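Dropping the structure in here first, questions after.
Missing here: one protein chain of the complex. Every other protein chain is in place.
So that you can tell them apart, the chains are marked A and B in the order they are listed, and the count of residues begins at 1 in each.
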Amino acid sequence: MLESSATQGPYWEQPLPEDEHLRHQMEHLREEHLLFDPRPPAELNKYVLAAMKKTGPRFWLLVLGLGGMVSVFLVTWLLQMIYGIGITGLNRSVMWGPYIANLIYFIGIGHAGTFISAALRMMRMDFRRPIARAAETITLFGLATAGLFPIIHVGRVWKLFYMLPIPNQRGLWPNYRSALFWDMSAITTYIIGSTLFMYVALIPDFAMARDHTSGWRKKLYTALALGWRGSEGEWHRLETVSNLLSFVIVPVMFSVHTGVSWNLSMSLQPGWHSAIFGPFFVVGALYSGVAAVILVMILVRQAMGMGYFIRKEHFNAMGIFLLILTLTWIYFYFAEWITNWYGNLPPEVAIQRQLTGPLAPLFYGMLFCNIIVPLATLWSRRIRTNLKALFVVALIIQVGMYLERILIVAAFLSRNELPFNWVDYVPRLPEILITVGAMSFLVLMYTLFTRVAPIIPVWEVYEGQAVQSPRRIGRAVVPTRTEAH
Amino acid sequence: MSETVTTGHKWTMIVDLDKCTGCQACVVACHAENNVPTANEDEVVRGRANHWMRIERYWEGEYPHVQARFIPVFCQQCEEAPCEPVCPVYASYHSEQEHLNMQVYNRCIGTRYCGNNCPYRARVFNYHAPHWDAPLEQQLNPDVTVRSAGVMEKCTFCIQRIRRAEEDAKVEGRPLRDGEVVPACVQACPTDALIFGDLNDEESRVARMLPDERQFKLLENLGTQPAVYYLKGGETHVGE
Partner (left out) sequence: MADLMLLGLFDNVEIVADVVDDVRALGVDDRQVEVLSNVPYPAKFFGRKAARLWFLPFAVGGALLGALTAFFISKITPQLYPVYVGGQALTPVPPAAIMYFEFVSLFTMLGSFLGFIVQNRFPVMSPRIYDERITDGYIGVTVRASLDVAEKIVEVFEKHGSHVVKREDAANFPSGNRRTFLLWGVAGVAGLVMAAAPLLLTYDVIRIPWIDKMAHTVSVGYQEGPRRAAPAAAIPLQGPVLINGQPASEPLPATENSIRRGEMLYATNCAICHGYGAEKEGATVGNAYFQEAPALETVVAELSDSEIFLTITNGKNRMPSLAENLTPGETWDIVNYLRTLSADATSNADAS
C-alpha cells in the first residue's frame, strides 16, 4: 500500500496493471480523467505552445471583425463626450441605464474566475486544474471591460480624476462616504489582486514557454518568467504566495459585487433599498460567471484543440456547480420578490406591476432563461457533458442574467415614489453600440491573450498527474485526491 | 441634527395647495431666473424636460367625476438629504449655516447618483449643452452660471437672491428683513400660494403660519426632513 507508484522511469511511463480486469478499469479511468492520463510534458508543452502560435486567416478575420466593433465603440464614446449623455435614451428618472447594468454584468462574469482558481484551490478541488487560467483570464478582461463603464457613464469624463484620492490644488479630497468611492476602491483592489494572483501562477508557464520558443517570444517570456528555474524554494514560495493571495482575494471578490450592489441599495429608490442586494448580487455574479467560464471552456477546447486538457469530467463538474448556483439564485430572487410583494408598498408594487405588465416579455423571458432552462437541462449528466447543449444553456443564462441586470437598473428606476415621475426607458443606438462594442472588446482581448500566454496552466496539470494516483480497493480501481501539501 | 436647529437662517417654503391653480407661472419664472435651458418636444417625450420646479398633476376619481390636483414640486432642501452623502466629489453638500442643500457645478462630474437617490426626483441632469431658442438667450440672468452638459443641477431657493439680500442688509448694517428674499417662483405666483421666509425668525410670515393643521411634508415617512411645508388643499376642482 505504501509503495511509491514510480520506482522506474518518469511518472508518465508507468505501466498498466497486469490483471486483465484492473487493466480494463485503468484504461477507462485514463479516458475519463485528465489527471490519470499522464503524457510526457515535452509532448504537452509542444501541444500547448503550438496552439498558442497558430494564427490562421480565420483568426485574423475574427480579430479584424472584433477590432471593427471596438472602433465603432470608441467613435460612439467620443461622440457621446462631445454631444453629451443626451445621445443615449436616459431620462430624468432613469438616470442610470445600460452603462451601470453593463458594469454589474461584466464584473459579474469576472467573478467565477477568481472563485474557481482561488476558492477551489483553497478547497483542493482538482477539477479546477486545467480551467483555472481560462477562468482567471475572464476575470481580468471582464474587470477591464467593466472598469470602462463608470468612465463611459459619467457626464464630464474629463473631470473624473476628482474622484481619485490624490492631493490637489483645490484642497478637496473625495468623499469616502459615497458608495461610488467604496466601489471604486473595491474594483481597484480586485483588479490589482487578481492580476497579481494570475501572474504568480503564470510564472512557471512563462518559464516553460521560454524554454521551448525562439525569437521575440523567447525574449518576451524570458522577461516575464523573471528567471524562474523551478527550485524547491521557488515552488514553496509560489505555493505560499498563491495561498495567501487566495485567502485575501476571496473576501475581496465578495466585497466587489457587494460594493456594486450597494451603489444601488444605499439609495432610497424603492426596490433597490434592500439588505439582500449584497449577497443576491454576489450569487448572480457567480451564476453568470460560471456560465461564462463554461462558454470559454467550450470555445477554447474547440477552437484551440484542447480536448486533451478540458474533458467531459470538467464540464460535468462545472455543470453541477452551475446547477447549484441556479438554485441559489432562484432562492435569492424569490426572497427579494416576495418581500416586496408581501410588503405591498405602493412604489414597489408599481415596479412589480411594471415587470409583469408592459415589460412582461423581458421579465418572463428572464425567468425562462435563468430558471426554466437550467433546471430543465442541467440535472442530466448527458446534457452536462454534451458540449453543444451545454453551450446553448450557458449562452441562455448569459442572456437571462443580462436581462436581469438591465431590469434591475433601468426598469426599477422608471418607477419611483411620485407617480408623476414615472418615465419609461427606451434604449437608443449609442448605448447599444457601446454595449456590443464592449463585449467585442472583451472577446478581442481574450482572443489575443490566448496567443500570448498559455491558456492551460500546464504546471498545475503536471502536478496533479505526477502526484495523484488511483488506488485499488478490493476489485476496483478508484480515484483519490491530491493532498501532497 | 434635528429640526430645532436655531443657528443661521432656516429657509423655508410653504406651498398652499388650496391656492395653487396649476398656472405654471412659477415654472416659467424659475426658468427665466435660473437660466434653466428649455427642452424641445422630442426631449420632453423622452422624459428629459428640464425643470427645477414642476407642477405635478394628478387625476382623482373615475370619468366623468374627475378632478385634477396640483402639487408644485421642487428641491425640498432636505435637512438630511439622501442626495448629499452619495456624491463622491462633494458636488452636493449641506450648508450648515443656511440649512440649504448646495450643488457646486464645477465639482460635479456627472455620476448622476444624487439624481437616483432623490425620492422627489427634483434633480435635473444636463443631458445636452444648454440651449435657448432665439431670442431667449438674450435674457439670461448674469447672476447665475449657465451649466454645461454633464452637470447636475436643481432648485437652489434662488440662492443668488438670498445672497443679494444678505449683502444689502450687511451693507446697510441691519438684520435681514422678512420678505426681503423672494425667490422667482414666489414672486411670480399670482395667488400667493408660495410663501418663503426664515423659520428661525419668529416674526416671519412662515414662522407665524406654522404649525398649521393642514401642514404636511412630501414623503415625510422617508425621514429626509424637507424644508418645504405643504398645506393640504381640499377643493381644487377642475373639469367638473
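List of remarks:
Please note the rule applied: a contact is a pair of C-beta atoms (placed from the backbone, for glycine too) under 8 Å apart; a residue touches a chain by one contact, two chains touch by 3 or more.
For clarity, every value in this text was computed on a predicted model and none was experimentally measured.
Which of A:36, A:182, A:412 or A:441 touches the hidden chain is settled by the complete complex: it is A:182. Checked against the full complex, the one of B:81, B:159, B:181 or B:194 touching the unshown chain is B:81.
Residue B:172 is the one among B:172, B:192 or B:213 that touches the chain missing from this view. Taking the complete complex into account, residues 4, 6-12, 40-42, 45, 158-159, 161, 165-169, 171-177, 182, 185-186, 188-189, 192-193, 196-197, 200, 204, 207-208, 211-212, 223, 226-241, 244-245, 248-249, 251-252, 255, 259, 459, 462-463, 466-467, 484-485 of subunit A touch the chain not shown. Contact residues of subunit B toward the unshown chain are 1, 35, 78-85, 87, 90, 92-94, 96, 105-106, 129-130, 137-149, 151, 167, 170-172, 225.
Convention: only the chains that are shown with their structure count from here on.
For subunit B in complex with subunit A, the touching residues are 43, 46-50, 54, 56-58, 73, 82, 85-90, 107-113, 115-121, 124-129, 148-152, 218-219, 222, 224. The touching residues of subunit A, counted against subunit B in their complex, run 83-86, 89-96, 150, 153-157, 159-160, 162-163, 172, 174-175, 177-181, 184, 263, 266-269, 413, 416-421, 423-424, 426.
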